[in-house]
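Just one protein chain is left out here, and the rest sit where they should.
Here is chain A:
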Amino acid sequence: MLIAILTGFAFAVLLLFGGKLVKGKLSILSTLIPLGLFIYFARFIGDVSSHNFIQENFSWIPSLGVNLSFKLDGLSLLFCLMITGIGTLVFAYTSAYLKGHKYLDRFYGYLSVFMGAMLGLVLSENIISLFVFWELTSISSFFLIGFNNDNPASRKSALTALGITGIGGLLLLAGGIVLGNISGTYNISEMLANRDLILGHEYYILAACLIFGAAFTKSAQFPFHFWLPGAMKAPTPVSTYLHSATMVKAGVYLLFRLSPVMGGTDFWNTTLTIVGLVTMVYSAFHALFRTDMKGILAYSTISALGILVFLIGLGTHESFLAAAVFIIVHALYKATLFLITGAVDHQAKSRDVTQLSGLRKVMPIVAIAALLAAISNAGIPPSVGFVGKDLIYEGTLHMENSVVLLTALAIITNVLISYAGYVAGIKPFVGKLPKRYENVKKPPFWLWFPPLLLGTLGFVFGIFPVLIQNTLIKPILWSIGLEASEVHLKLWHGFTPVLGLSALTIGSGILLYFLLKPSHKLISFIAKFDKVSPKYIMEKMTWAFARFSAFWTNVFQNGYLRNYVSTITLFLIILMAFTLLQETTYRVDYSSFAKLTVYEIVILSILILAIGLIVFAKSRLAAVVATGIMGYCICLLFVFYSAPDLAMTQFAIDTLTVILFVLVLYRLPKYLKLSDYKMRIRDGILSLAFGGLITILALEVLAQPVNSEVSDFYAKNAYLLAHGKNVVNVILVDFRGADTMVEISVLAISAIGVFGLLKLRLKSVERYQK
């Protein structure tokens, strides 16, 4: 399984070198990657449908309990098949949709990274590795939304999506850690064993809120839904693949997966039900006011995700069954609708439903696929959508409380969704063909075949629901610990209340389609409410945050070295004074000090003289030289206190520092503006306070009993273990060699930094001069 997950990443890396091959006629061959993975996962259907699961473990960071463990059960298998199956069609579709695009290789790279990440997400058993793959899907989604990177709107949408889903990812990490700390494991199936511990813990609400945050941002639930319509700026294959069929369902997947662990409580169920309800009604209503086919589909997708969250929130056997079926139903018809949108857009260069009509005459097969999808979307028999919708109503009718309210809202949502499906799937194809579309060419094979295949599947599964019942639906219920032997998916239930509700939904949907015509007036009507929309509020908050950080940065990063130094010193003084003045006893044992020698007195006087010279020097060069003298004096002190290694290094460094200073100062103008008295007094006080505190600190340290265990170890073993007599050097290159390794890396980075800063500035000056 690890290899299957890594295939996507490996393919993306290969494209770095072999990208040119994929750009030409061979682009269709890249379809073999998802197709191969689809076949690989399809082979497990037999195993999984006989109530088994496959598990693989790889150690990653065993000391932290973070492992790469993968588990293929019913739920993962459904998602794997969707990811690779729809992936196959999307890869093939892309080869026609973006034929000859300059960056087609890049596009395939991002897509396959996404596929690998998504597979990893749904297969991960460990919540930390799940988080890693979760973030990878966000990142690849960012690149795909911003694929048309010369368009500012694309870039903005990509950033919004990354921001929202990225925050969600961090919440997931936090939630995972809380869950891990409560249950003592990061493995989801082991958490299951500690369910009572988690539910009874005082941090249960916190953990649930964090997980909700992750799921709601990823699955575009209200009020985080607005990134999804924005993400429609991506090329249509991306919208099909990421933003309707797979990635946005990751949040739903997470809730599904964690329901047996954390679900079933009042808090869990109520929150999910309410958020799901608000999302599904709110965005289904919004779909009425769109004229862009992709916009309509985006809002109906959010609404469908709301239905899924709502069903999970109901938490009954029926509702989980309905959710499982609806995931399949939605993936099939929504992917089809997006694909036909892409085909229409690609051929007719428009997605505006008020403009498009009569296209069945120029692209009949696309029209058939669209019709199939619209029927399944509306839940008209004999499509699988009918089966799915019936189950939703079964779910709401079997609730104990507020049956009427829940069912009514579900009906309203379904009516609005079916209307959205008609507008996107039927309206562009019926009516009179306008003159300007008469010359529209027929779409190539790979533009009409994938939607037709998916649309037909929606009917095959509808007529023979047994096909999905045993292979996918039952294992899903097993994987969340529910009994499934009684599950019988049927198209025809006989004359039941559910059938009546279904008929009501279908009838109202058709009626609405004939009554309400999409128009631009509706858009301007809804635009009036933009000021109170979550998107507007979130944008304002982001703006305010950016302003605040700009202000903050300008205050502290003001570009004056002297201000940096005094800020840092002041901070250290406060920090040190706070602890030192509280606990110091001010008892200095003078008898323990060694006697001052003549050399030391001489050196100290030179040191003090040099300091005086620095403070009162009238030229920069003199001050620098005096600093050098100070440095040398300190080196000499090191020599007296038997630290020759340190002294040698310090000598060399001091020499180089003086050289550097001279190099820079040599070119500066002679005139030197001296600081005024106020500044001098301020700086003097600061320095004296700092120096005084350091002295107190040094005396305090001396008064503490010395723990020499470490230094004794080094001194003893330098020769025995490392065969070296110079303990300092042995520590540097042997005992603590890894530290040195990191230090020289830091050195190299800082040198590159200096080089980059100065060279870049030079270039801009050169450009300016030209």
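The criterion applied here is as follows: contacts are C-beta pairs under 8 Å (C-beta built on N, C-alpha and C of every residue); 3 or more make two chains touch, one makes a residue touch a chain; residues count from 1.
Keep in mind that, in the parts below, contacts and distances are computed from a predicted model.
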- prompt: Absent chain per UniProt: "Branched-chain amino acid ABC transporter permease", "Cysteine desulfurase", "Na(+)/H(+) antiporter subunit B" or "Binding-protein-dependent transport systems inner membrane component"?
  reply: "Na(+)/H(+) antiporter subunit B"
Message: I'm checking contacts with the chain that's been left out. Which of A:56, A:352, A:700 or A:734 qualifies?
response: A:734
- line: Given A:265, A:533 or A:726, the residue that touches the chain left out of view is A:726
Query: Which of A:50, A:655 or A:675 touches the chain that is not shown?
result: A:655
Statement: Across the whole complex, the chain not displayed is touched by chain A residues 644-645, 648-649, 652-653, 655-656, 659-660, 663-664, 666-667, 722-726, 728-730, 732-734, 737-738, 740-741, 744-745, 747-748, 750-752, 754-755, 758-759, 761-762
